[in-house]
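Only one protein chain is missing; all other protein chains are in place.
The letters A and B name the chains in turn, as written, and every chain counts its residues from 1.
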Amino acid sequence: MYEFDWSSIPGAIPLLANGLLITLEVTLTAIVVGIVWGTILAIARLGSNPVLSRLAAAYVNLFRSVPLVMVILWFYLIVPQGLKAIFGNDIGDIRLTSALVAFALFEAAYYSEIIRAGIQSVSKGQIAAGLALGFTPGQTMRLVVLPQAFRNMTPLLLTQAIILFQDTSLVYVIGLSDFFGTAYKVGDRDGRLVELLLFAGAVYFVICFSASLLVKRLQARFAK
Amino acid sequence: MAYNWNWEVFLQPSVTGDDTYLGWLLTGLKWTVSLSLSAWVIALVLGTIVGVLRTVPNRWLSGLATAYVELFRNIPLLVQLFIWYFVLPELLPPALGDAFKQSHPLWQQFFSAMVCLGLFTSARVAEQVRSGINSLPRGQKAAGLAMGFTLPQVYRHVLMPMAYRIILPPLTSEFLNIFKNSAVATTIGLIELSRQAQQLVDYTAQPYEAFIAVTVLYVLINVTVMFLMRRLEEKVRVPGFIGGK
Partner (left out) sequence: MIEIKNVSKWYGQFQVLTECTTQVQKGEVIVVCGPSGSGKSTLIKCVNALEPFQQGDIVVNGTSLSDRKTDLNKLRSHVGMVFQNFELFPHMTITQNLTIAQEKVLGRSKDEAREKGLKFLDRVGLMAQAEKYPGQLSGGQQQRVAIARALAMDPICMLFDEPTSALDPEMVNEVLDVMVELAKEGMTMMCVTHEMGFARSVAHRVIFMDHGRIVEDASKEDFFGKPRSDRAQQFLAKILHH
């Protein structure tokens, strides 16, 4: 029978905490940039300009049909080229930068679909009422439609954030030491991969399960 | 810094000499497709069972099913994969664990990835199945029972045929997800599409061609699946029902 030995975990807590910070940094950046860029994409897609609408649709469909692993690898390939063009050859470790860019642009595609559905869930009568009050289309969108849309889709945005939090573990493919990457490296170093992987799984579970309970409670309150 | 485009790289013989680089890509495609399809079968079967259990009037069974769904939904896919691949063989009885570790590496990778993807996706399918069943009018179950059907018969003949039709669109996106998620298997070395993309970068020094080719293949898989599922939706459409003719 396998004999568990959890002794390498306590000593590795500072390392793991550092990793968790990287995980959170990637997650939060992707949420913020993803929602802003996703909102712009959604509005462009629903807007009356056919060229912008097509471009936004193409962006969203492309990102949504390619695996996240490939997107991370793509940006790990492209971002250094871009940075070199700007800063010359002295660019240091670009793994974090390219992960941040990859996740932000990738998540924007998913967020934009949620936001688009949210905007469409606001009744046409509301837009008409906004315009009738003399708002410009832009004001109607900003003051009338978007506040209602975001209220309707908050639970979905949060659920997507939980998925995103889990997905950030995929930065493993470019060797970035996020929480999972650190756990793996520590386990590999100490020959205690079994314990470290189970520990990492448990930590993710506790965080994500608690977060999803909170979302559910929020949803129940919104439904009232 | 100019990049030297060279699309003919795919026709060159690979370093191993027995194949072209295009052949590598096709091998990757073959593994991606067979991994995804076999995991999808597992996901559909288990997802249906678990989803149905979540709706049955028995607290123990539905509680068990809920725990299953929460477990697989709240741990990252990559972590689950590593647990199946690195942890499980250690925890199995030694004879079984050793047998696994002595089998062909490709088989180990494929088996772990298939079980992992299948179970991961089954939790999501279960959620769809449950919401499909719950979206049916409550009277349907009562009507089935009133005619003398047993509860399993009500599920089999009355509830499931409609529930499946209702959840076909979200099931389609789960089906698409399984192809995308299969790329995670690259982390344990399975030579599926995204692994082959990385290998091509290493061996040919033509990264853009390799990545573009693989990206296009993923997009093609996407388009094909959507086309087939659309056809299926049309085929099972119920006349007179919402969305019917």
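By definition in this document, a contact is a pair of C-beta atoms (placed from the backbone, for glycine too) under 8 Å apart; a residue touches a chain by one contact, two chains touch by 3 or more.
This structure is a prediction, so every number in the text was calculated from the model and none was measured.
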Missing chain: touched chains present in the view: B
Of B:L22, B:V56 or B:M162, the one touching the omitted chain in the full complex: B:M162
Absent-chain contact - pick from B:L71, B:L145 or B:I212: B:L145
Absent-chain interface as seen on subunit B, which is shown: 137, 139-140, 142-150, 153, 157-158, 161-162, 165, 238-242, 244
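In this section, only the chains that are shown with their structure count from here on.
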Gap in Å, rounded to a whole number, between the CA centres of subunit B and subunit A: 21
Complex interface listing, subunit B residues touching subunit A: 1, 70-71, 73-80, 82-83, 86-87, 90-91, 94, 176, 179-184, 186-187, 194, 197-198, 201, 207-208, 211, 214-215, 218-219, 222-223
Subunit B contact footprint on subunit A (complex, rising order): 1-2, 62, 65-70, 73-74, 77, 81, 84-85, 162, 166-167, 169-170, 172-173, 180, 184, 193-194, 197-198, 200-201, 204-205, 208-209, 212
